[in-house]
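Quick one: this structure, given as structure tokens, is what I'll be asking you about.
Of the protein chains in this complex, all but one are displayed in their positions.
Which chain is which? They are A, B and C, in the order written, and residues in each are numbered from 1.
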Amino acid sequence: MSFLQDYVYYIGAFGLVLIGLFIILSRRNLIKVIIGLSILDTGINLFLISVGYISKGTAPIFSKPGLVAEDMVDPVPQALVLTSIVIGVAVLALALALAMRLHKLHGTLDLRKIGELKW
Amino acid sequence: MIIFVSLLVLIMLVAAIAALIFRDLLSAVIASCLVSLLASILFLFLQAPDVAMAEASIGAALITAVFVIAIRRTDRYEE
Amino acid sequence: MSETVILIFLGMIGLGIVLCLLRFLKGPTASDRAVAVDTACTVTTALLVLMALWFQRRIYLDVALVYAVLMFIGLVSVARYLERGI
Partner (left out) sequence: MRSIAIIILLAIVAVGIGVALMAIPFGVAKTQVGDHYTESGIGDTGASNIVTSVVVGYRAFDTLGEITILFVAAMGLGAVLAGGRKLGQRRDVEPASLILRTGCRFLFPLLLLFGAYIFIHGHLTPGGGFQGGAVIASAFLLVYLSCPGRRVSKVWSQTTESLGALTFVVLGLVGLTVGGHYYLSSFMPHGVVNELFSAGIIPVIYVAIGLKVGSDLTGIIDGMMEETI
């Protein structure tokens, strides 16, 4: 139980990063690769937020009297992740636009048949 | 409480693995929507309501719609 | 007393999410899975309101409002795909 108390968020972030990386490396469909990129993005955001947590803390918003600054979680990772999410959707949409263009050019999304991208 | 959080993390990992093994790309997109939803709940548990709100509005609604439009313009099934 | 009630609610919400997950994993077509995720969204909104009570912060209700208003739009796009709309 103590192990779960300490590491459950880290396990979640770790698992998401590994599954996303496995999808990116092993699948050959281009849209599946982009889905893996999205899952990897979510895992990294979860890790950054869980680093800034302190136990029994509360959100860094002084909305009612009686809150003290020592109880609050770290605001810096939250601010960074907030911009990271918005950049993530823009980059994902750009990648999907490139995939649509490739499908129009080659007629397939399979990476084995698109000769330039084979590894 | 910690048991409930562990249950949520387990469901999130199962949904991510489901996104890995589905051959139907539309089902994989729905699975990634579920992953984003549960990640948003975990952000609220970690006392980050700003990030939870951003993840709920962007990760669940907009990303799913963009993926579905892209699948509509290309192929649905992964061979 | 209040903590016991909240723990019972948490158990029931967890059961609801697990049942949605079973339908999601089992469902043969994509529309079954979309309906399962939609039900999970509704259950999750109740969970967020309960969290605002548990943490004693009234401002967390805004997040639940965003969930209730926005979560269905992504699944509406899936439904429009299935009826060849977009």
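We adopt the following convention: contacts are C-beta pairs under 8 Å (C-beta built on N, C-alpha and C of every residue); 3 or more make two chains touch, one makes a residue touch a chain.
None of the values given here were measured: they were computed from a predicted structure.
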| item | value |
| --- | --- |
| Chains still shown that are in contact with the chain withheld from the display | A, B, C |
| Contact residue for the chain not shown (choose from C:L7, C:L22 or C:I86) | C:I86 |
| Those residues of chain C which, in the complete complex, touch the missing chain | 59-60, 62-63, 65-66, 69-70, 73, 76-77, 80, 83-86 |
| Chain not shown, touching residues in chain B | 49-50, 52-54, 57-58, 61-62, 65-66, 69-70, 73 |
| Absent chain, residues of chain A that touch it | 6-7, 9-10, 14, 17-18, 21-22, 25-26, 50-55, 59-63, 69, 72-76, 78-79, 82-83, 85-87, 89-91, 93-94, 96-98, 100-101, 104 |
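We take it that only the chains that are shown with their structure count from here on.
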| item | value |
| --- | --- |
| Closest chain to the centre of mass proxy, which here is the mean CA position | B |
| Most heavily contacting chain pair (counted by C-beta pairs in contact) | A-B |
| Distance between chain centroids, defined by C-alpha means - chain A, chain B (Å) | 10 |
| Distance from chain C to chain A - Cα centre to Cα centre, in angstrom | 21 |
| Contacts with two or more other chains, residues of chain A listed in rising order | 58-59, 61 |
| Shared interface positions of chain B, touching two or more other chains | 29, 47, 49, 62-63, 71 |
| Chain A-touching residues of chain B, taken from the complex the two chains share | 2-3, 5-6, 9, 12-13, 16-17, 19-20, 25, 28-29, 32, 35-36, 39, 42-43, 46-51, 54-55, 58-59, 62-63, 66-67, 70-71, 73-75, 78-79 |
| List of chain C residues in touch with chain A within their complex | 55, 57-60 |
| Interfacial residue positions of chain A with respect to chain B in the complex | 1, 4-5, 8-9, 11-12, 15-16, 19-20, 22-23, 27, 29, 31-32, 34-35, 38-39, 42, 45-46, 49-50, 53, 57-59, 61, 73, 78, 81-82, 85-86, 88-89, 92-93, 96, 99-100, 103, 108-110 |
